[in-house]
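Of the protein chains in this complex, all but one are displayed in their positions.
Entry: subunit A
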Amino acid sequence: MIPTLRAPISAVLLAAFSLSATAEVCVTDDRDREVCLDQSAERIVALSPGATELIWAAGAGDAVVGVVSYSDYPEEAKSVTSVGSHTRVDMEKLLSLKPDLVIAWATGNPKEQTDRLQELGQTLYFTEPRDFDTIASNIERLATLAGTEKAGNERAQTFRAGVDELRERYSDAPPVPVFYQVWDEPLMTINGEHFIHEVVELCGGENVFADLDRLVPRIDRESVLAADPEAIIAGGMGEENRDWLTAWEEYESLTATSRDNLFFVPPSTIQRPTPRLLEGGKTMCKKLEQARDRR
């Protein structure tokens, strides 16, 4: 608020702290809060499957003592103690693990519970990765908190390089109008603010529903027929289940159907804002390239 005042004060504080032996680390989380730890985090609880993947990517998987249900990646995460689900955290279980850092999901965990955790003196870091850049910077920031900068920064760098490579390759490719299907009943897609939209654009696609107001809008079949996408990409219920796509096969008038551009991308690689998004991005880019070849 008042930078002229704050700067000298923080300079004094900094000087005072640098004299003491503790190495305090501070980062800014995705809610623009400053999160500080007296020493590197050694007991971490991750309150969303995505946060679990991020902290592992940051190279601090060994320090994770608690996760929530559906934390299924990487494999090691499955054997970590569960503290309930991301919508309802078992507060007792969490406190009993005596964490020094809790990674919360800004829009996924109930506010009542995250507020309560802060009242109880827990240190919370909120994640809310909304694009490639915040995924990478989350990895770096978490690595700073966990004292695993070397591994974390490397991983973030690889991720950024991978994204740049795709961007370079497809930025001049002829655009492909794409409908991305998040859910089947009700039919749901994503608007221009969603990170999946960014993946579509990265591959030279054009999200036909980018202009809708809601992040994950509910739409009807008619609007898909009206938009006539050149490719339909669906996540789906499982890693192999293509059921959602077969429903589109009866609409011969759809360009996507007539050219057989009904594609499946494993949802775990694209619907979670984690480093695996690069993998999903590569898959999607390949599919869109196929769509271009079928013109």
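Annotations
In the analysis below, contacts are C-beta pairs under 8 Å (C-beta built on N, C-alpha and C of every residue); 3 or more make two chains touch, one makes a residue touch a chain; residues count from 1.
In this text, contacts and distances are computed from a predicted model.
Not every chain of the complex appears here, and the one that does not is recorded in UniProt as "Iron complex transport system permease protein", selected from "Sulfurtransferase TusA family protein", "Succinate dehydrogenase subunit B", "Alpha-E domain-containing protein" or "Iron complex transport system permease protein". From the options A:E24, A:D115, A:D133 or A:D260, the residue with contact to the chain not on display is A:D115. Touching residues on subunit A toward the chain that is not drawn are 69, 82-85, 87-93, 95-96, 98, 107-108, 110-113, 115, 120, 214-216, 218.
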